[in-house]
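Got a structure here, written out as structure tokens. Questions coming.
Left out: one protein chain. Kept in place: all the others.
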Amino acid sequence: MGVKIKSMKYEDFEDNETLELFKQSGGNILFTTLDGIINWGRSNSIWPLTFATSCCGIEMMATGAARHDFARFGIEVYRASPRQADVIVVAGTIVPKMAPVLKRLYDQMPDPKYVIAMGACAVSGGPFVNSYHIVKGVDKIIPVDVYVPGCPPRPEALLYGVMQLQRKIKLESAFNKKKDK
Amino acid sequence: MSGEFLILFFLVAVVLVGGAIVFSYYAAPSSTNPVKHDPYECGIPTKGLTWLQFNVGYYLFAIIFLVFDVETVFVFPWSVMMREKSMGMTAFVEIIIFFFVLVLGLMYAWKKKALIWE
Amino acid sequence: MTNQELKDNLQRIEPTATIEEGKQYLNVTVSPEKWHNLATQLKENKELAFDYLFNLTGVDYGDNLGVVYHLESTTHHHVVVVKVATNRENPEIPTICDIWRTAEFHEREAFDFFGIKFTNHPDLRRIFLDEDWKGFPLRKDYDPSVNPTY
Partner (left out) sequence: MAEEIIIKEADEQEISINMGPQHPSTHGVLRLVLSLKGEIVNKVEPHCGYIHRGIEKMTESMTYQQIIHLTDRLDYLSAHINNGAVCLAVEKALEVEVSERVKVIRTIMDELNRIASHQLWWCSFGMDLGGLTCFFYGLRDREKILDIFEETTGSRLIQSYYCPGGLMADLHPNFQTKVKEFIKYFRKILPEYDELLSGNIIMMERAIGMGLLTKEQAISYGVTGPSGRGSGFSCDVRKHHPYHAYDKVKFNEVLRTEGDTYARYMVRMDEMRESMNIIEQLIDNIPEGDYVAKMKPVIKLPEGEYYQRVEAARGEFGVYIISKGEKNPYRMKLRSPNFSNLSSLDLMARGNKIADLVAIGGSLDYVIPDIDR
């Protein structure tokens, strides 16, 4: 049961192990057309939260600006409050003083919510990994969907990360919650 | 104007709006956590007293905005009907009086210094 | 005003201070008790007119703690470096934020990183780290495991 994703051909995705893994695990989900419609809507309109702590924030702004346009992928507008955001792009270093704030922002986002860890600092602590005041990777605080490496990652890398997130959303099923969510 | 259109109109409204709400209730995943329904204040738990008397200026600004917002609601149907030849002059004079009354209200608020924030 | 005249002037104002010619700037070492009135002199005196404090650094010299002040005069464009040393157990230096307003934040930072208490500072709290952060990070004998690491 190949999952048909119209925009990109299945072979074009080199790292398909998540899909293969998902299928081997006997993902016996009934992928109805209704799921297809919901996931099409959700994946093509992901609104990020304006959350930029350091240098990756500038590259995220460059991705949102005219040249590497985010809006082509449905990321139309940055919402200032977590109540209206779907994805939280953690762009920059997270330090222990900021960790409870980030956890609170993540909790206050309505479902379905996703997290993109952008930059080496958010992925694993980055160049500040042996400092006394650093969280070595955001996945210690909130569950992360997509990791975008780089310091700071190029806008194209962030766009590829967003496309990976869209692929991941297209696999979700709203009605059959049998998967280990 | 027989009644069916009214009922049909009402039914379509209920189906569309109700359907959207019910569908999203079932389709959307939801998770609850203690912090979810707290007021959002830039990521910091709110501190201090919020039970206090607000400045009256906020209320005045809201009223003046409401007046001019509702005014545009009346202007839309008027501008659609304006194209019919038959209503030409009378509709125009009518809207001028309507605007005149509103401008009077605005000038009154202006003189009473409702627009200036102290 | 060349370093030499500066040196004589300072020697006259504050005889107890030891002044020597550093690689770049004139270094003045003064004891904490004498520091506050020397600071007012540096600011008020018309020929010196050091009105711009561009750097305030806390330093852990190993056996004692110290603060280094870099001062410049925006009119005469000469620079002086003042060093004030204090002990490690109960570091105490008079504040100068009534003379140069920028010192208020910089002194809070020195307190945050080194634990140097600045007497009669209006609001001496940690500026960067949490209130309940144990220890002073930039001291040489700081042990990071004392605080929760993620």
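Which chain is which? They are A, B and C, in the order written, and residues in each are numbered from 1.
To be clear about the criterion, a contact is a pair of C-beta atoms (placed from the backbone, for glycine too) under 8 Å apart; a residue touches a chain by one contact, two chains touch by 3 or more.
Just so it is clear, the model here is predicted, and its values are computed rather than measured.
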| message | If I'm reading the header right, one chain is hidden. Which shown chains does it touch across the whole complex? | response | A, B, C
| In the full complex, which of C:2, C:74, C:90 or C:145 touches the chain missing from this view? | C:74
| field | Contact footprint on subunit C, counting only the chain that is left out | value | 22-25, 51-55, 57, 59-60, 68, 70, 74, 77, 81, 100-102, 104-106, 109, 113, 126-130, 137-138, 142
| message | Touching the absent chain: which residues on subunit A qualify? | response | 49-55, 57-59, 61-62, 65-67, 78, 80, 82, 92-93, 95, 97-98, 101, 105, 127-128, 130-134, 151-152, 154
| said: By the contact criterion defined above, which parts of subunit B meet the unshown chain? Give residue numbers in ascending order. | reply: 41-44, 46-55, 57-58, 117
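By definition in this document, only the chains that are shown with their structure count from here on.
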| query | Using the average of all C-alpha atoms in each chain as its centre, how far is it in Å between subunit A and subunit B? | reply | 36
| What whole-Å value do you get for the distance between subunit A and subunit C if each is reduced to the mean of its CA atoms? | 47
| task | Could you grab the centroid distance between subunit B and subunit C? Build each centroid from C-alpha atoms only and quote it in angstrom. | result | 59
| query | By residue number and range, which residues of subunit A touch two or more other chains? | reply | none
| query | Mind pulling the subunit C residues that touch 2 or more other chains? | reply | none
| note | Given the complex, residues on subunit C that touch subunit A span 129-130, 137, 142, 144, 147-150
| query | What does subunit A use to touch subunit C in their complex? | reply | 96-97, 99, 132-136, 140-141
| query | Which bits of subunit A are touching subunit B when the two form their complex? | reply | 34, 38, 81-83, 101-102, 104-105, 107-108, 110-112, 174-175, 177, 181
